[in-house]
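Removed: one protein chain of the complex. Kept in place: all other protein chains.
Order of writing sets the labels: A, B and C. Residues in every chain begin at 1.
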Amino acid sequence: MLGSKTGSKTLGSDSKTDNIDNIDHIESQDQQIVLASDGPFEAPAQTFVPGPYYAAVEEVMEDMAATEADVAGDYADLRHQSFPLDRRDFLKLFSLSALAGSVKACVPRPVEHMLPYVDQPVDTVPGIAKHYATTCGECAASCGVQVKTKDGRPIKLEGLSAHPVNKGALCATGQASIQGLYHPQRLKHPMMSVGARVLEASWEDIWQRLGDACKQTTKIGILTRGVTGSVRGFYKAFLEGLGSSAENVYFVDSRSLYATVDKAHHLAFGRTGIPRTVLSKAEMILGVSSDFFETGLSPIFDSKNFSRGIGYKNQGGKSLKGRFIQCESVMSITGAKADKRHSIPVGSELPFLVLILSHLLSRSSQLKASSSDISKARGVLAVFKDQLKGYRTLFTSLDSGYFDKLVGELLARPAVIMAGGVATCTQDATRIQLLAVVCNVLIGAYESILFTSESWMLNPLESFAKSSSGVENSTEQGQQQQQQKQQEIMSSDMMRFFGKASELDILLVIDCDPVQSIPRSFDVSGVLSDIETVISIQSFPRMVDTYADYVLPMHHYLESWGDSEAYAGFIGMRQPSVRPLYGSFQAEDMLLWISAAAGRSMGYESYRVYLFEQWKKIYDKLNIADVSFSLFIQNNLRKGFFGVPGKRNKAALMDVASYFSSSGGSGSMNSAGINSWSDVSGGSLKLIAPLDAKLADGRHGHLPILQEVGDAMSTVCWDSFAAMSPYTCRKLGVKRNDVIRIRGKNGGAIEVAVFPMPGVAHDAVVVSQGRGIDDERNTIAHGVGVNPLDVVSKEWDPLSYQMVTSAVDVKVEPTGKRYRLAAMQKHNDIANRSDVYRKVGFSELEHKIEKRRGHTPKNLDDVPDLYPSLDKPETYMHKQDNSSKPGGVEPRHLDYRWGMSIDLDRCTGCGACMVACSLENNVAQVGRDQVNLGREMFWIRLDRYFDGAVDEPGVSFQPVMCQQCNHAPCEAVCPVFATTHDPEGINAMTYNRCVGTRYCANACPYKVRRFNWWTHSFGKVGKRLQDRTPRALNPDVTVRTRGVMEKCNFCVGRIRDAKHRLQRVNVEKHMDNHRIPSDWIKTACQETCPSDAISFGNLKEPGSLVTRLRRDERAYLMLGGDPDHKHYGIKTLPNVSYLAEVVAEDLTDGHTSKGEPSGSDHG
Amino acid sequence: MQRQESGVLALFKHLDEFATAARLVQNKSGFDGHQVYSYASYHELMDVAESAYGPSPVRWLTLMGSLVGCSVGFLMPTLMDYDWPLVVGGKTAGLNSAIPNVIFMFELFVLFGALATIFGMLWFGGLANPRARIFDPRLTDDHFAIYVPGVLMDSEQSRYLRSLGALELKAV
Amino acid sequence: MNSAATTSPASVRDDRWKSKVSDVNSGVLGGVIAKPHPSFYVALALAAFCALLGGVAWLLQIIFGMGLSGLNSPVYWGVYITNFVFWVGIGHAGTLISAILFLFRAKWRNSINRSAEAMTVFAVMTAGLFPLIHVGRVYLAAYWMAPIPNTNNLWVNFRSPLIWDVFAISTYLTVSLLFWYMGLVPDLASLRDRSRGLRRFVYGLLSFGWVGSLKQWHHYETGYALLAALATPLVLSVHSIVSWDFAMSIQPGWHTTIFPPYFVAGAILSGCAMVYTLVVPIRKMFSLEHFIKEDHLEACLKLTLLTSSIVAYAYAVEFFIAWYSGAFYEWSIFKLRAYGPYSFYFWVMVFCNCVFPLLLWSKRVRRHMAVSMVICVLINVGMWFERYNIIISSLVEDFIPGSWGHYQPSLTEIAITVGSFGWFFMWFLIFVKFFPFVSLSELKLVMPKPLKASDQELSAQTSS
Partner (left out) sequence: MVRCNKGRSFRRRSFFYMVVCGFGVVLSISSQAYGWWMWTPGDTVDDSTQNTLVAGYMPDQPVPFSHKLHAGDRQISCEYCHSGARRSASAVVPDLATCMGCHQVVAIDKEPIKLITEKYRKNEPLQWVKVNDLPDHVRFSHQPHVLAGVSCESCHGEVKEMEKVSQWAPLQMGWCIGCHKENNASISCQSCHY
């Protein structure tokens, strides 16, 4: 067994004491990552073949077809909510089926079948999970994913712990992507529109027709989202093979940050490439509307590094804490995490950076840049010398002394300025980046934090029009010469698409939805209608399908081969981990067949062959003689990645002042572009339409868990909302849930309910993208919210030619209507409750640590107890007999007490834990109506509290799951022992014993128990189709029926698996280990946490990380009072402890709370 | 059908006369096996009953039942707890958590006591008798009566009863 | 025998009796239960309809799930538990009136104790339904919440207040049922003797063959007194245990030591008010004015007034302690109760339970049946809202602000609540129709004794 071999290795690592800071080493090394067998995956599977081994035949039956009819009328009005049964349901009750269902309980035993393999693969044991390494396909960050499959079905995704990008973590979207695999509404058949009708077609017919079409023309183009890796070359080869040009590949993506940052660096250094940002090396971050935690370039990478660099740490008794100051006009979770967050007017990022630049240059002696760089920076500043004064007036709360202090901080320690994000997609987007580049050069960030010359990030939006060969040719040669030429051919694919695409005869739209993600004013549909043949290759129905002549189902990324090259020279490999579920094909294979049908075969049997050829090239470059290519590939497929880091010379700053000259769309650069307070009261606001942190531009809208997790700041789920400053709301006379109408200059209007969001700039109205999908085939997203892009006019950023979605002038007017937003959290402030969420001042903490030094460390468990026998064996053992056979039986209970520690200083509120937990534990998504009633089912919830001034609030996130109290108030009250205390400290919930008195949930002071108000049907969430079929569920966790309580159980299934593994190791190695090494078990939330905020382990193991964190000076128990002063709160003695957030007190503070902003027309 | 003993039923209407009569016939010869009937438990009559039957043994049954209930109320939770000693809310099983047993002791004390009382009342009252003889419907309305078995209408006993104030004599 | 006793002051009070012992059976039973006023049938039909409505709602809830209620997180208990506590509380007055007042030999009890006992039985029966309505899996609850052997080899959790409840409520239901039925036995014999045919057979069966022999009365009286003695502590224990459902959890607003006496007082208050509410109309419907006299009803109102003031005191003490203890969470809840989003219910509760009953200090009000009736109905409303207030306002906003919520009863819950009233009244009205509404044998005891002397006196009066 593979497991046992590696198991013994990890046993040894047990003795290694972990440092808090090298959490990197706590990685599960025992993944049975097995090479995907090549055979079956490429075989076209016309019909779904049941997986190899199922406990019941029902598990593989497609029972969704019956329910699809029920979906038509979708969106229930809330007025019926008090009686959540509509007429149809009511009639259903009296139908025979309901009656049959109610008496079904009395029918005799159902016959269950077993389907063994015909020929069981050698490395497969039914019931034991197999893991595949692959690369996430949801965004260009390309995190490594470990797919846990059981009986041939992927059941859970985890981050690859050895992967350098995500280091074991995965974001909410990555976690949720497995729901996309099983989604019942995935495209299953090729469709073809003949006249006005859409027909199901046979594949042969499709190839025939497409081949014929391609024979007739060479004007063939591909529209796709931003990608890296071999597929770029493949697209090029495909088009060139058909006689078209590589320039007809259009990479269009809503994540335009790649393009703007790339462009800025191109302009600044004369070469493309996005710097790899290693925040762990920074001690000071100035964020200017940055959103690196949620929609940035590589959110997980940044979160991991942020928590190590900026997060509080105690190294050798010395406290360290970086600083993060953010100025932004939206309220992002990145801003929420900032030590100090300032709200600045919409579109004032550039002025802000100009002021930073001017203050930086005033300290020229301290600058960490060469004199030529400084002089170029002076050149930039010179452009703004007239406006400088006006800029200062924009920031009423930040005086020049503040800027000076800020700059002082930037220069005093390793610092970086993170600028721009989805909220700065203005006409200045690239200039902001460019200015940030200049500032970063001045503060020396390119020396230590931003890496452009080794393993830099590649731009997935890099146009083929720019450089002749996408990936390889990132070298310096020829860049200078080409620069002028590139300017002429308009470097943005986006702009080129609108300029030239209508000339095409055939357009393949692959895995993207321009209709949803590009503002209507750009008239994508017009462009698509002009093209004779539009082929939409999607894995999920997209709005673009309406305009397509052919809709071809493609694989989910978990079914595909592929690779990515997020960082230069670093190849993340993608391999299928499941036999295709529906009649879909790999998109690239389809291109191969199209070209073959057109008589111009590319010469590859499949894309996999092409891919292996590309990998072979890299292998050849590596020059490894003693490893054969097949072995090389096998080994690396297990790992999930390979490559040699790209390296190039450093480049010097070029003269960039000219790009700031006022010509060309620099209207918002002066203060006249900023809406004044009186404009605001007239309803003139600026719309910011950022990408949604979870749904992006709507690409992930069909994933119910992402819809359900909702927005972290507002906790609103399943809806769009307009976030506005409470003061602005007051000015406009609207309250929460009031519907406003937002009118754009282009004549479009949307109606959306208001959520007064503290911290949003006074002149901003923020509506996230990703909703308003008007496609009935996508029942999860259909009718959810509105698309703010409807009011966005056709505007470009004049440097990178990306569309403008921020700081759009709009008129806002109340409609008088009301609409109830489904917010999970009804209350926003902490109501002066000091032992719920704790913050501790940095110096106060140091003082406390100093005071404690030499004394016994903090002990949260030292609580007087009426029942001192709790820890004794006879309390739990039926008979007092511990002479168990060595190794023979399971490890003994009393060797464990499971505990968890949550570092509030690290939690960013990204919500990945909620998604991971829900998917691991088969937690149901309930839909908007039920959330509105307060019936969400999350086992781990994210409480969000605002504090401080309404216009510049502090925001705190607190993940709350079952605290696993040792004196659990919930246990004692259960009349039937459905919840009892496990000898290992876990509060065990036995679903099948539960009768649903709900007393435990009442008694729980943390309110973490969740009740199954309904049997959450397998195919639906509310009335929307969903993928809770048994095959999409985790087979290791019981699915709860209605009337049963459920809650977090510390992923006890994983604990049990580890125990069984230890037992196997003990038996096979004749050992007698009693304790599971702590790195064998990771809870789902812990494993996926991008900022390592959650630690889990055995509290009885003195050296374990969680034990030490429980004794940390910052540790406290929720509602646990102050044990140091013999005050024990409600004395529930949780096994979950929290680490207080550390507040850096010596922060530059130029701000005073001011209530209503100055310049108010109240005088 | 069981053999019904014939006898004489003397009906009274006034409590004072009847109470005296009941007391007088109590120890008088020739009235063996007589029964006294009333429609309500007047004190005067209860005093007669007290002297005739002595204190009711129902009390002892009640006590027994209650004591049994009390001990069951203690033993049941304790033994059941030890059968599978589960820890809930930091409270270990069995005697460690015996305080709530008081509740069961009390409740079962009352319950078993009440059941025993009812049982005793029925048992000693000869009740749950589906073939009880109903001499006269007025007996449960507003008439008292003394029934003397094995006596004829024109016997000495009848005359004696009439002398005690019986308003009506009936052969039954 | 002891004629001095019969001319005691009690007989002076008895002057008000216009009827004699011999009128009782014919007056109450008539031709086997007097023909009621037509309004009775209207009331019965209405009650049955409501019960049916509630039954359908419950069935729906069983089929579709608890989601049909308005319950949510954090308000896991709502109207159902409110109803449970309310009905258990209603049940209390019956036992109080029949058992405790029996031991205290309060004579006014004898005319209304039967109705109070019946009310107890039906109220507890209704209350007993609510835990079943309330649980998520009723089909398992009934089985697993009793300590009977099962395939899991797992017993119940004797440390759980809900199990205490199971024992307390089932004991209470059994004992009050026995007590009520025991009192019925002689009256059933009366009914048997007045009826013919099938009725006679059924009543005969139900009366256990009671003949009224002195021996039977002897054991009966002893047993009755013992049962009264056993039932007396139940009056205090049942609602104490129900209150521990709340007091034993650490929820602020619930975790209070005053709860047991506070709940018991509240229960008696609501029970007395309910007795009054029930007896007054039925007394009219069945023309029982001669037997249930105004004195008796007034005594009931006095008891109501007493318990109302106890309850008012409990409210005040609760608030005082919440403030005085310095318990932050507790005090927050209490502020919320009075001023928060659920304050309406709080003030309804205060006014109905503490303010309006003050009118009963006036004898004129007590004697004015319509006004008293309104007050009693208001007390019932107030007591229902007291439980609602205790349950909901403590749950909506407890420790962690992040999990605060709101609650609004759903139509299902309202239908089931209405249904419970229908269910209760339906049984009560059926009982009234088929069983004697006043205890015949006990009523006769408090009426003028049928003495020879008084009889002659009476005949002399009538002849003159």
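Just so we're on the same page, a contact is a pair of C-beta atoms (placed from the backbone, for glycine too) under 8 Å apart; a residue touches a chain by one contact, two chains touch by 3 or more.
In this text the structure is predicted, and so the values were computed from the model without any measurement.
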| item | value |
| --- | --- |
| Missing-chain contacts mapped onto subunit A | 1, 52-53, 55-58, 104-120, 125-128, 876-879, 881, 884-885, 888-890, 893, 977, 980, 982-984, 986, 988-993, 1015, 1030, 1033, 1036-1041, 1049, 1052-1053, 1056, 1059-1060, 1063-1064, 1067 |
| Residues of subunit C (touch criterion as defined above) contacting the omitted chain | 137, 139-140, 143, 148-154, 215 |
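By our rule, only the chains that are shown with their structure count from here on.
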| item | value |
| --- | --- |
| Between B-C and A-B, the pair with more C-beta contacts | B-C |
| Chain centre separation in whole Å, for subunit C relative to subunit A (CA means) | 59 |
| Distance from subunit B to subunit A - Cα centre to Cα centre, in angstrom | 79 |
| Computed distance of Cα centres, subunit C from subunit B, in Å | 27 |
| Contacts with 2+ other chains: residues of subunit A | 969, 972-974, 977 |
| Numbers and ranges of subunit B residues touching at least 2 other chains | 84, 86, 88-89, 91 |
| Residue numbers on subunit B that touch subunit A, as the complex places them | 84-92, 96 |
| Contacting residues of subunit A [partner subunit B, same complex] | 865-867, 869-870, 875-876, 878, 965-974, 977, 979-981, 983, 1133 |
| Subunit C partner contacts - residues on subunit A that touch it in the complex | 82-85, 89, 93, 98, 101-102, 105, 825-831, 833, 836, 930, 933-936, 941, 943-945, 958, 960, 969, 972-977, 993-999, 1001-1003, 1005-1015, 1042-1045, 1118-1119, 1130, 1132 |
